[in-house]
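What follows is a single structure, and I will ask about it in a moment.
Note that one protein chain of the assembly has been removed; the remaining protein chains are unaltered in position.
== chain A ==
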Amino acid sequence: MIIRVGPASFVLHRRTLLVTIGLAALLVAAVVVAAGIGTRTVPPLEVVRALLTGGTEHDVIVRELRFPRVVLGVVCGVAFGLGGALIQSVARNPLSSPDVIGVTQGAGLAATIALTSGLAYELVAPSALAGGLLAAVAVFAFGARSGFAAHRFVLAGVAVAFALRAGIEVVMSSAESIDALRAQIWLIGSLNGRGYEEAGAIGLVLLLALPALLWAARALRTSALDDDTARALGVRPAARRLGAGALGVVLAAAATAQVGAVDFVALVAPQVARRLTGAERPPLVASALAGAVLVVLADLAARMLLAPTQLPVGVLTAGIGGPYLVYLLIRRRR
């Protein structure tokens, strides 16, 4: 199916469209369920009423306690899903995710230093963002040689990531144990006690990145081609990879800075989206939605599984996303 809007036209596959609509519906359902379940369970219809019109007896629970956290889950899931899809397309490697190219570790190292050096708590997230971006800049600088080839980029990322990871260990081992514990908790990542403020920070980045995302959605269509073919078509593959990769890094770093290393989402969401849609490379919108669904459901499980103890959401995204990916891998045998 070809859609034309003025001068722009793009191909829309029916299956991609159906999967995307399905994921969107699933996301809405997940949001309503997640906002309803807790120590006091609110029926789905009541949740919808509380959210849309207000004036129910559950207003406080749904609107003020649960919904902010669910919104944060959606927003950071979207950012991780998009970031992962972009990075995987650029690196042409299904294993590449923010933690493989050093973004997570850069953010983690900056946050660890901030938390153990007694910096004000408000400065932790900005430091983490700066750390993640700096790490990415280093990776890009090392990987930039000879047209930004995919394997060079990935290897540079691995080297930077491991060096930073070792840096975290060194800082941790020399810190006071109470500070080290706080840093450890930050590193694992959680939505607990977070809400609109963090969601707003990620949302702002997503909003600012929107024009670039539209560009990337078009630009990535040639990313599966080899460089010579792409050049023959009048495309500058290195510039496109650089742009799309940088965008993915910014989104992943923005999300990591606010919620910590929940980055398995960035690996698994694009792969799930790709397998559901049957596309050649991770589809952006479906990856974003899959990421959001995964984080919202994982956070629900994190709240409820061992209640009243709260598990970090990163553990559950891995615990749910991993087996589901295995299921998808096996199911698609023909």
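We adopt the following convention: contacts are C-beta pairs under 8 Å (C-beta built on N, C-alpha and C of every residue); 3 or more make two chains touch, one makes a residue touch a chain; residues count from 1.
The criterion applied here is as follows: contacts and distances are computed from a predicted model.
According to UniProt, the chain absent from the figure is "Iron ABC transporter permease", selected among "Iron ABC transporter permease", "Putative beta-propeller-type glycoside hydrolase", "Cytochrome o ubiquinol oxidase subunit 2" or "tRNA 2-thiouridine synthesizing protein C".
Shown as candidates are A:A29, A:L45, A:A166 or A:L208; the residue that touches the absent chain is A:A166. Residue positions on chain A in contact with the hidden chain: 93-96, 100, 142-143, 145-146, 151-152, 154-156, 158-160, 162-163, 165-167, 169-170, 173-174, 264, 267-268, 271, 306, 309, 311-312, 315-316, 318-319, 321-323, 325-326, 329-330, 332-334, in rising order.
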